[in-house]
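Missing here is one protein chain; the remaining ones are kept as they sit in the complex.
Showing subunit A:
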Amino acid sequence: MHNKSVAELSRELESGQVSSVELTQQFLDRIKREDGKYNSFITVTEEQALADAQAADAQRAAGNVTPWTGIPFAHKDIFCTNGVRTTCGSKMLENFVPPYDATVTANFRQAGAVCLGKTNMDEFAMGSSTESSYFGATTNPWGLGQGEKRVPGGSSGGSAAAVAARLVPAATATDTGGSIRQPAALCGVTGLKPTYGRVSRYGMIAFASSLDQGGTMARTAEDNALMLNVMAGFDPKDSTSLDREVPDYTVTLNEPLKGLKIGLPKEYFSDQLSPAMEQQVRNAVREYEKLGATVKEVSLPNAKLAIAAYYVIAPAEASANLSRFDGVRYGYRCEDPKDLMDLYTRTRAEGFGTEVKRRILVGTYALSAGYFDAYYLKAQKVRRLIQQDFINAFEEVDVLMSPTTPSPAFIQGEKTSDPVTMYLEDVFTIAINLAGIPAMSVPAGFVDGLPVGLQIIGDYFSEARLLNAAHQFQQVTDWHQREPQ
């Protein structure tokens, strides 16, 4: 049962082969039994989940059904859940219980899905390995067979590991610089970062507001489509969300790929990429050619500037976004502050982890008088150049393909001492966030027994096309069905 997709489980619930309560109990048992190895959950909401499952079964009996009615899944612990603590992986919010739902959370509730708990993540989504969580690192299910504890990627490493380990069939995630695609690649699952503004950010705890985007993670492209059907849409509570019709993303999954024009950005096939990784990605592209697609090389001349621009813009926004964690109204507060300054400084010194503090400092510096023009404004100009690169590329081709990451999952602790090495994990993903376009990571092979991700990048609002391309690939490959041992 745990190997089944959301689409399959949905059919079984519909046919009455299994009830939501039974399904939910099975996954809860599996989490209890297995998650000690992975630490992919921060909070498991067993009681609530069983109550929701019961309600879902009643809904089904009453004939009030969506494809999600009674389906177990999990939320990244960045989405606020009414009445269930939401930590964002931080000591700062260790005991924070929001009195409201994120719009994404409310949408899944509305659809009748059963949330089993909240998944682990890098603190405030700042990281690429899920090692900076206050609640301990998450371990990648892949590699454990060789006795190695590897990172699941990050920041949505908890969601990726939970899906890879079959603890849930699907989980929500967020992506600011690669936080869906990179962990999806490293854990061998399928993930989608939608167009900026496609999914509401309301109730999704902000890291870098102009880059953050909620998205989907599951084993199959079809399940990603089912998730996006629930998540996408205009939200009057988020004025950066876009008022644009939401298609049924499952309808176009089976369209043939004949004539699809694929571009390979030459900058993403550089020496940063190991030959073994490159081989896997090129093999995947060949599968697409077999499906009728044509392939050409394209150029994103400013792509090399993406990491530098990102590490000005994202920390700058974060430095302001995280100012609200001041110990005054909610969240962690230091013991016995002697005055206001002491309250602020100790609360924030004790409540935030190293990487969060590093980025707040970087961002504060970049916005300071005398540096603003040289850093923030320059980075915004670079951002526009990068965006233009993609606009130009999509005049020539329909989608771009590249590796998602330069290398497969690395060993825990390997990159924690050098933040810049860690930042380079996102070298192929970060420009997409700066441009605001959608992209997916799809399992596309293995190197040394570790999953490799193929990144498919599309123009604004081309989620349906990306899902279609991923789904067709998954009809002729089985990388996404491989199970870690």
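Just so we're on the same page, a contact is a pair of C-beta atoms (placed from the backbone, for glycine too) under 8 Å apart; a residue touches a chain by one contact, two chains touch by 3 or more; residues count from 1.
Definition applied: contacts and distances are computed from a predicted model.
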item	value
Protein name, per the UniProt record, of whichever chain is missing from view ("Glycine cleavage system H protein", "Aspartyl/glutamyl-tRNA(Asn/Gln) amidotransferase subunit B", "Deoxyribose-phosphate aldolase" or "YCII-related domain-containing protein")	"Aspartyl/glutamyl-tRNA(Asn/Gln) amidotransferase subunit B"
Touch with the omitted chain, as defined above, among A:Gly16, A:Gly63 or A:Pro99	A:Pro99
Touch criterion as defined above, residue of A:Glu46, A:Asp238, A:Glu350 or A:Glu414 at the omitted chain	A:Asp238
Touch criterion as defined above, residue of A:Thr86, A:Thr195 or A:Ser402 at the omitted chain	A:Thr86
Sole residue of A:Ile42, A:Leu167, A:Met204 or A:Met227 that reaches the chain not shown, by the stated touch rule	A:Met204
Residues of subunit A in contact with the chain not shown	79-80, 86, 88, 93, 96, 98-100, 102, 201-206, 208-210, 236-240, 316-317, 319-320, 323-324, 326, 328-330, 340, 344, 364, 367-369, 372, 376
